[in-house]
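First the structure, in the form of C-alpha cells, and then the observations on it.
Note that one protein chain of the assembly has been removed; the remaining protein chains are unaltered in position.
Chain naming follows the written order as A and B, and within any one chain the residues start at number 1.
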Amino acid sequence: MVWKVTKSILIVLALVFFLLPIYWIVATSFKQWPDIFAIPPKFTFRGTFVHYLTLFNIRPEEAAKFGQVGKSLFPPRFLNSIVIAGVSTALSVALGTFSAYAFSRFRVRGENDLLFFILSTRMLPPVVVGIPFFVVYRALGLIDTHIGLILLYMTFNLSFSVWLMKGFIDEIPKEFEEAALVDGYTRFEAFFKVVLPQALSGIAATAVFCLIAAWNEFFFALILTSERARTAPPSIAAIQGTSGINWGQIAAGVTVFLLPVVVFTFLVRKYLARGLTFGVIKR
Amino acid sequence: MKDGAKLYRKEISEYRMKLLFIGPTILVLIVMNIFPLLWSLGLSFTNYSSLVSRKISFVGFANYAKVLSDPLIWRYFQITARLVVVAVGVEFLLGFGLALLLKERFKGWGLVTTLMLIPMMLSPVVVGLFWTFIMDANFGLLNFLLSLFGLRRVLWLTDPKIALYSIALVDIWMWTPFVMLISLTGLLAIPQSLYEAADIDMASFWFKFRRITLPLVSPLLILAVLFRVIDAFKMFDLVFIMTGGGPGDVTETISMSLYRLAFNKFKTGESCAMAYIILILIIALSNLLIRWIQRTRA
Partner (left out) sequence: MKRILGLVLLVLVCFSGIAFAQEKVLSILCGEYTPGHWIYELAQQDFTAKTGIQVKFDFVAWAQYTDKILVTLSAHDSSYDIIVGDSQLLGAAVSGGHYVELTDWLRENIAFDKLAPRPQKLYGEYPPDSGRYYGVSAVLDVPIIAYRKDLFEDPGEQAAFRAKYGYDLKVPETWEEFRDIAEFFTRPEKNFYGLAYWPAKTFDAVTMGFQPVLWSFGADYHAPGGYEVEGYLNSEAGVKALEFYVGLMKFAPPGSENYYWNECTQAFSQGLVAMAFQWGSWAEGFVNPATNPQYYDKVGFFPFPGKRAEDGTLRRFASHGGQGLNVVTYSKNIDAAYEFIKWWCDEETQKKYMAMGGVPILTDLLHSPEFLNAKPYNKAMAESFQYVKDFWTIPEYAALLEVTQKYWSAACAGMMSPKEAMDAVAKEHTAILREAGYLK
C-alpha cells in the first residue's frame, strides 16, 4: 500500500517535470503580449486566440501590428512538413523492414560490418556535410524540392530503422515462416503474409521515432530549400517581428506543430510498448 | 530429382531476395553518403576555406596536427564529456527508474506514457528557445517556482558553475523519455514465468532485480545509451541557443567549436579534419558500448 502511494506520487512528480514546460509553451500561445513576461509569471490570464489567427492568416492585421509583413508562411510549410516527414518516414520504415528481415533471416556475408556501416552513417557531425550535400543536390536539381528532402530524411533515418526493425524481427519465431514454406508459400508470400503482420507493432514504433526525427529536422531544411519545399521548423524559429522574438506566435506554431506527432503516437501507443526491442549485433 | 530442382530454385530466390531486400538500403546509404563523406575527407587534407578560397592546395596531415595540438580542443572535449556523462547518466537512471514505475499497467496508463513522451517530440531549437525563457533569472518560470519554496534565485545560464548543468538539465528533460520508452519495452518483454519461479524460491526483491530484471534489460538499456551518447556528443542546438558557449567558454562543447571553425572562421579544411577526429572518437566509443552489449547478452 505504501509502495503504491509512493509510486503514484513519483509518477505524478515525473509528469509535472515533463509537462510543466509543455504547459508553459501552450499557455504562452494563448497569452497576450504583456502577460508573457509578467513578473511573477502568470498562471491565470485572459486568453486570446490571436496568435493562432495570425499564424493561419485569418487576422493578418494583427501580425502587422507586431511588425510582420506579408502572409504567414506557416500553413504551406506545415503542409510541406506533413508530406516530407510522412513520405520519408514511410520509405525509411519500408526499406528498414526489408533489410532487417534479410539480416535477421539469411546469412549475409559481412553482416556485422554492414550493420556497423549502417549505424556509422549517423555519426558524422552534420555541420561539415552541409556544403557537400548542397553541391550534390544542385547537380541533381534537387535543391528546394520535396523529393530532395524526402530522400535526405529517409537516409538519415535508415540506420535507426534497420537496427530497430532487426530487433523486432529477431523476436518473431522462425517456425511460423517455416510452417508457411512447408505449406507451399514462397519466401515472398511468407514474408508478406506471415512476418509483416507479426511485425506491425515494431513498424509502428519505428515509425514514431523516424517521424519525430524527420519532423523536427532543422539545419538541412533551411539550407537545402529556399521556398517551395521548406518545412515548418526553420520558419517557426524565424517568427520575430519588431521585438526580437514573437513568443506568442512561436508558441502557437510549436503547439500546432506538436499536435500531429502527439496524435500519431497516441494512436500507436499500444504497439509502442508491446514489442519495442532493439536488434543487437551478435558476433 | 524433383526435390533437387525445388531446392535449386529456392536457393536462387533466396539470393535474389537478399539482394532485393538489403540492396536498396545499402545503395541509398552509399549513394547519399559517399560524396559528402569523401568530399569532407578529401578537404580535410587541404587548406580549403569555403566562401574565401578560389584555389585549393594539399597540406597533408597539417590540419589534423593542428587540431590535435590545440590545447583548447582538449578542453572542449572535456566539457563535452562532462556534459555527456552527466546528461546521459541521469537520463539512464531516471529513464530506467520511470520504466520500473510504469511496468505494471494501471488506469490511464496509455495516456500517461504518451504524455511523458512529448518532450522528445519537440525540435531542439524550440526546446532551447523556450528553456532559455523558462530559465531567465528575472521573469523565468523556474526561479518563480523556487521562490514559492522560499529558495534563492538561481542564475541558471549565467553562473559559470551552473550553466553547463542547466544545459544538461534540458537535455535530460528532453531525452529521458527516450530511455524510458526503450527500457519499458525491455521490461515488458521479460517473461513473467521467470519471476514466478523466483517467487517459489522466496527470492528477495533485490535478488530478482539483480538476477532477472537487470541482465535481461541491460542489452537494451546500453543500446539506448549508445544512441544517446552518439547524439549528445554532437549536441549543438541547445548550447548554441541557450548560452552560445558562454559565459567565457564554460559551455563550449566540441560541436560548438566545430561550428565556429566551419561557419564563422571559414576554415573548411580544418573543420573537416576535426569532424573526422570526432567521428573516430564516436566510432571507438560505440564499439566499446556494442562490445559491452554483446558481453551482457552472452
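Basically, a residue touches a chain if its C-beta (ideal position, glycine included) is under 8 Å from a C-beta of that chain, and two chains touch if they have at least 3 such contacts.
If you're wondering where the values come from, they're calculated on a predicted model, not measured in any experiment.
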item	value
Touching partners, among the displayed chains, of the absent chain	A, B
Of A:A14, A:L55 or A:I143, the one touching the omitted chain in the full complex	A:I143
Which of A:I131, A:L164 or A:V208 contacts the chain that the document leaves out	A:I131
Residues of subunit A (touch criterion as defined above) contacting the omitted chain	33-34, 37-39, 65-70, 130-131, 134-135, 138, 141, 143-147, 219, 222-223, 226-228, 234, 237-238, 240-245
Missing-chain contacts mapped onto subunit B	20, 50-54, 132, 136-139, 153, 155-160, 240-241, 243-250, 252, 260, 263-266, 268
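Methods note: only the chains that are shown with their structure count from here on.
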item	value
Centroid distance [mean C-alpha coordinates] between subunit B and subunit A, Å	16
Interfacial residue positions of subunit A with respect to subunit B in the complex	7, 10-11, 14-15, 17-22, 24-25, 28, 37-41, 95-96, 98-99, 101-103, 106, 108, 114, 116-129, 131-133, 135-136, 151-152, 154-155, 158-160, 162, 171, 186-188, 205, 212, 215-218, 233, 236-237, 245, 247, 250-251, 254, 258, 261-262, 265-266, 269-270, 272-278, 280-283
Subunit B to subunit A touching residues, read off their complex	10, 13-14, 17-18, 20-22, 24-26, 28-29, 32-33, 35-37, 39-40, 50, 98, 101-102, 110-126, 129-131, 133-134, 138-141, 144, 147, 173, 176-177, 181-182, 184-186, 188-189, 219-220, 223-224, 227, 230, 234, 236-237, 255, 258-259, 262-263, 268, 271-272, 275, 278-279, 282-283, 286, 290, 293-294, 297
